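Report on the structure given below.
A single protein chain has been removed from this complex, and every other one stays in its place.
In order of appearance the chains are A, B and C, and numbering begins at 1 in each one.
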Amino acid sequence: MGSTFGTIFKTTTFGESHGLGVGAVVDGCPAGITISVDEIQLQLERRRPGQSRLSTPRQESDEVEILSGVEDGLTLGTPIGLLVRNRNQKPGDYRKMADIPRPSHADYSYRMKYGVTAQSGGGRASARETLARVAAGSVAEQFLRAVYGVEIVAWSSQIGGEELVLAESELETITRAGVDATIVRCPDRQKADLMTLAIESAASAQDSLGGVISCLCRNVPAGWGEPVFDKLDALLAQAMISIPAAKGFVSGSGFAAAAMTGFAHNDCFVKGGGGLKTETNFSGGIQGGISNGQLIHFKVAFKPVPTIGRAQKTADYEGHEVVLEGKGRHDPCVVPRAVPIVESMAALTLADLALRQSCTRF
Amino acid sequence: MGSTFGTIFKTTTFGESHGLGVGAVVDGCPAGITISVDEIQLQLERRRPGQSRLSTPRQESDEVEILSGVEDGLTLGTPIGLLVRNRNQKPGDYRKMADIPRPSHADYSYRMKYGVTAQSGGGRASARETLARVAAGSVAEQFLRAVYGVEIVAWSSQIGGEELVLAESELETITRAGVDATIVRCPDRQKADLMTLAIESAASAQDSLGGVISCLCRNVPAGWGEPVFDKLDALLAQAMISIPAAKGFVSGSGFAAAAMTGFAHNDCFVKGGGGLKTETNFSGGIQGGISNGQLIHFKVAFKPVPTIGRAQKTADYEGHEVVLEGKGRHDPCVVPRAVPIVESMAALTLADLALRQSCTRF
Amino acid sequence: MGSTFGTIFKTTTFGESHGLGVGAVVDGCPAGITISVDEIQLQLERRRPGQSRLSTPRQESDEVEILSGVEDGLTLGTPIGLLVRNRNQKPGDYRKMADIPRPSHADYSYRMKYGVTAQSGGGRASARETLARVAAGSVAEQFLRAVYGVEIVAWSSQIGGEELVLAESELETITRAGVDATIVRCPDRQKADLMTLAIESAASAQDSLGGVISCLCRNVPAGWGEPVFDKLDALLAQAMISIPAAKGFVSGSGFAAAAMTGFAHNDCFVKGGGGLKTETNFSGGIQGGISNGQLIHFKVAFKPVPTIGRAQKTADYEGHEVVLEGKGRHDPCVVPRAVPIVESMAALTLADLALRQSCTRF
Partner (left out) sequence: MGSTFGTIFKTTTFGESHGLGVGAVVDGCPAGITISVDEIQLQLERRRPGQSRLSTPRQESDEVEILSGVEDGLTLGTPIGLLVRNRNQKPGDYRKMADIPRPSHADYSYRMKYGVTAQSGGGRASARETLARVAAGSVAEQFLRAVYGVEIVAWSSQIGGEELVLAESELETITRAGVDATIVRCPDRQKADLMTLAIESAASAQDSLGGVISCLCRNVPAGWGEPVFDKLDALLAQAMISIPAAKGFVSGSGFAAAAMTGFAHNDCFVKGGGGLKTETNFSGGIQGGISNGQLIHFKVAFKPVPTIGRAQKTADYEGHEVVLEGKGRHDPCVVPRAVPIVESMAALTLADLALRQSCTRF
């Protein structure tokens, strides 16, 4: 249960890191939309391990197949099956940890939930599952851009203690190319260098770092979001917190709003954009859970990767104290690779609400 | 669309502030559960306006009727219909604002979404809708307590600049009675006084304040939460951000996790509680989106109430500049009254995941 | 569980015959649709007991209230709450039967399901629940007629052994007024008289009769229905069989198709109606689960009312043999009153698929 996201544009993912493959079925994508498999592949590459010196050298070859739903590059209106075969399975690496639940990992809670101890069980909690989200998210993004001109761009806005603070006006100029210009996916080169140093320093201590990803959605028309439970920000929150390692979500002013007064926080209207726009955007483009035509802006906090080389005292399932040292190579910081995942989940959320809005007025 | 929450324990709400009433249908509550209408009423009283000097004196009489699904105090397994009639409708108050979208309110985005200009349309975005959540949430809470012993308690942990910071150990002692001992619903009397002052100061400036609500869920068994999209924290995030005025959600360490290392952040296991427990709880009781048997802990940020008496320059729907002064009496801070709403949404989330978990193992 | 129908145009019903009332919440009806409460009331009157000499004289006053979602006669896009209060509760009538499960009624299976023995439990299986369907169905019908010009008409095509067989060409002229011209709701007056006699004869034997309702949906555009599980005929089948006492569903040629050859059964195309039409309509207007623009045509079989005055040997819950004689007055045949219920369920099915189709092409 729980592997489907969306009401009309519905994505169902499947696959463990140790099974035959990982994939998604996208049901509800309208017919006649141009879908480029190369563009899906491109987003998968941005998520792929081993793409920079900051990432585990494990070279997964993540080639996506479109099994169904697309013919001659056009969607048929039928379910789009997407599959990425697993090739680099080394079950042995994990077998030896079978008796010790890794701290702050999903091993323990999965075992308590399902009552099975399987190498593949935890594999559903692995970052590899996010492949399916990125593949499906790219389909959603291609639909959103083609029909509405929506653009989504995310970046690393904090890694460890290094935070990039931007003025509202600076948001305009951020592009995916600009983000990808640095290996940490921070559009400010100076801050990017500091972030890179922070990751390398954590890596050399066999430790890991957390961070924050910021995301913008441009050209979202006013009116998307379904009161009262499926508000745009509420579904973005679900979508983002469902990403492995996410610990927090804010839209617009976020927790800073708590300390503000209404007078300071209110986004007053002025003429503009062919109708009304707001002078400020503390709302993050969402009012009453519905897009208001302004720039949508939100952030997601990620915890540090729990798998570290540094030795930790913990307990095995029997309760015996053990010392655990993470084997193999793991990313010391997932944030740069999580950037396309955040974009993908935003696309899946928006695509569904776009279709829902198309049923609201006649 | 969007007025249903939950997959098995499903709550559908209806009602505008200017219609005949507000209510909910809870479908999927198991049969044979004892439901006290008095306990529902009690939670409604905690949400009610006019309960303290900090709140608008509007005296709504919010009496709940159980229309169906309960007989002789026991659930039948059939849908539970809950209705609170509206009695204190003053449409005139709002009519005069019909031409001016209130800043940071839902007026503008609702009109863009639905294409209708109705006093009742915005009424769905009004705080009154949350009555239905509280009534349904109380049913969920009674089910959770009866079957699993789950306890949920929330409190105001920040109002404006006044923040209550608690050590992990202090969380144990927080009770709903302790929370209700102060009118701001902060369990620390000294901090509560400062919060009260802050609200009164904002009120006297015809302004408003935001804040943060913290929430604990005790005795949640390990295993609740459905990977990968319906994780416990992901659904809590949706539930919380769906509350009017919510701007942020964190579980456990939240945004602080971004600046931590894995070594510092990992919750290592030790023997305890008849199995394993964790020494720290940065995870907030949730690992891999599944409860791990530890205390569940999350926070929700609320923006300041957008309706303020203080004059603001904004524009009407035609784009003409106008000066808006909020009429009538509005709460200068919703946070104290939102405490039972947070508890209710937590209960609705947990009740559904409890039932989903009961289908996972045989 | 199970009280919600539809994916976008979603109807949730609640209420037992012995509770405070019966109602529905319609979430997903588009905004700006004109809804007449009088028209809802009219359909409720057609379903009401006591409307003719063939029906129980119990005079229920079934007045519907629109609690929310409609203002000044226009839908707001928000959930439409509909409530009919119960007034004629005589729990005593049923209390005495509490120890004996009525044959072919839902008493036994409800008790096995829910583990509770409540007068109201069985009340969910009572015909009174269908009030909510008819109220919601009228909203759906008003939407379908306003936006698409869809017309739905059903009639009693068989009662006991009396069957009205019509040629394809005769279907064109059937109207709701024509159907209502006879108390059995059969548009052929001669056949109607025979049906009336059959019911009166069963009634005088303290027995009951079954029958068949036929239904037409006119002006349904080609393209409605969602492969592969939510085909138009598949959802009509669910909708119809969910009506109390329904035992069978056919569309188009139905079981007669089994004995036909492909050559005889195929609906060949000819030019017509601005595009293509079919020369015959064995498909009943649905091909591959999708409407093809021809007349939609289906039938529903209803069993005889299980509550009869005539004495039957059966057993109580303990297994002791008892003789049961139905007390009170019950309709000897539900078919005439079920006509608007069939229409309502057809409307709910079509309204949802209409909205789903509006998301399919851009």
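We adopt the following convention: a contact is a pair of C-beta atoms (placed from the backbone, for glycine too) under 8 Å apart; a residue touches a chain by one contact, two chains touch by 3 or more.
Small disclaimer: the values here were computed from a predicted structure and weren't measured.
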{"item": "Residue of A:Val116, A:Ala181, A:Ala264 or A:Ala311 touching the missing chain in the full complex", "value": "A:Val116"}
{"item": "Which of C:Pro101, C:Gly137, C:Pro187 or C:Pro336 contacts the chain that the document leaves out", "value": "C:Pro101"}
{"item": "Option from C:Gln43, C:Thr78 or C:Ser208 whose C-beta touches the chain left out", "value": "C:Ser208"}
{"item": "Hidden-chain contact residue, picked from the options A:Gly19, A:Gly178 or A:Pro221", "value": "A:Gly19"}
{"item": "Sites on chain C contacted by the missing partner chain, in the whole complex", "value": "1-5, 7, 13, 101, 103-106, 108-110, 112-115, 124-125, 129, 158-161, 202, 205, 207-212, 221-231, 233-242, 244, 246-255, 257-272, 275-276, 278, 282-284, 286-293, 301-308, 310, 312-315, 317, 319-321, 356-357, 359-361"}
{"item": "Footprint left on chain B by the chain that the document does not show", "value": "7-8, 28, 30-33, 77-78, 147, 227, 355-356, 358-362"}
{"item": "Residues of chain A in contact with the chain not shown", "value": "1-4, 8, 10, 12-16, 18-23, 25, 27-28, 31-32, 65-69, 71-72, 74, 76-81, 83, 113-116, 118-121, 124"}
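In the analysis below, only the chains that are shown with their structure count from here on.
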{"item": "Fraction-based call for chain B against chain A, same above half, different below", "value": "same"}
{"item": "Geometric centre distance via CA averages, chain C-chain B, whole Å", "value": "39"}
{"item": "Centre-to-centre distance between chain C and chain A (centres being mean Cα positions), rounded to whole Å", "value": "46"}
{"item": "Rounded Å distance, chain A centre to chain B centre (Cα mean)", "value": "26"}
{"item": "Overlap residues in chain B, where contacts from two or more other chains coincide", "value": "1-4, 13, 113-115, 124"}
